[in-house]
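The complex is shown incomplete by one protein chain, all other protein chains being positioned as in the whole.
Lettered A and B in written order, each chain numbered from 1.
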């Protein structure tokens, strides 16, 4: 189920159009992300038709990110080196007008991450994806960030974008039982933002696809191990017919 | 098969009681662990009902670990940054009386890890889990560490705790064919120590559960790839009936 208060209805056809553009254009998403989620994030991007790159060294991160279609900054397991890479990625995003998605993992537990998030949120047109605790911790900062796209994922994913509001009611509780899936969903949002300038719509397409793949995987799995495997398989084989059936 | 020379018998009922407390209290285990095993460790903790956190930056590691129920320090792929995080984690454990588990990966190969292990073993009430080579390398240090719980895993897991001695004869040779499973078992021990003050009993419950999940997975798998998947599935669905059947 998808609702919108904006001008574009998020139906299976619209989602298919965004996903098709990803598989045609194969955008590279440069991910500065935590070492726990790097592998599953890269595999989800590949299953989605996008290409991951994950350089972190401050001496190369700008060169590698320069050719990417979008940038993801995820604050989980941030290192000193990753911390020094952040301003370089912000500069690439600013100079090239490249979409940048922030995933503020556990920001509510760490003053360091809160300080880094403050710096990152100064970027115009930023997209932020977190769970309820993380978005709550950033609420006052985000209120002072005009033009941001705010995505709060949970049982219902809520997307607040300049172009309108979407709610996505797909997914499955198993998705909270595999590490890094929230992180991976932020990367899929970034992949869609690389090919769709309406970031609310881009996020809606990414999260609808991810949630529907999760529903399919949940029907096939016997636990979190097989769920993760079926999720990748389902994401790689999503087509318009499946989206039509699931989005009603 | 489980034997004990201590006062508490390690039967299915006792193991179930410890595991149930994990799924009810959902302790967070803060893991400073190697980058090879981070993902499988986080997934095993989630399948077990616990919650992983893995911050490593010296400027945030104390803040993130402060709210955890237990701490794991694993010396595999230790970085300079991880090295600087260790004293901060020891301070949190000492100040809050929090359980701390050391996993001395390949300590016999590295003078650096031996030196770090020496520092860590000064913590009162520490729990150490390693294989025979690792525990042998630490033997003289451990002999001078009163109150430590020593766990040597292998075909038979041997637990020497202040409260008594346990031997666990569960598991399967496939468990040595998937990277990071020893590391993950140390994290499960930490999760049980967060909810059970008798660390020998806690370790016995964690290793019995893990070993039995390994036996079930071995019966279902066709190689190390499917073994890893079935292990996660089996761990997530362990119940008292299964433990009763397997523990005889």
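The rule is short, and it goes like this: a contact is a pair of C-beta atoms (placed from the backbone, for glycine too) under 8 Å apart; a residue touches a chain by one contact, two chains touch by 3 or more.
Given the structure is predicted, the values throughout are model-derived calculations rather than measurements.
When the omitted chain is restored, the residue from A:38, A:110 or A:152 that touches it is A:38.
Considering the whole complex, the residue from B:112, B:143 or B:241 that touches the absent chain is B:112.
Here one chain is not drawn; of B:27, B:49 or B:76, the residue touching it is B:76.
Not every partner is drawn; the one left out touches chain A at residues 35, 38-39, 42-43, 46-47, 52-60, 63-64, 67, 79, 81, 228-237. Across the interface with the omitted chain, chain B contributes residues 34-37, 39-40, 76-80, 83, 106, 109-113, 177-180, 221-226, 228-229.
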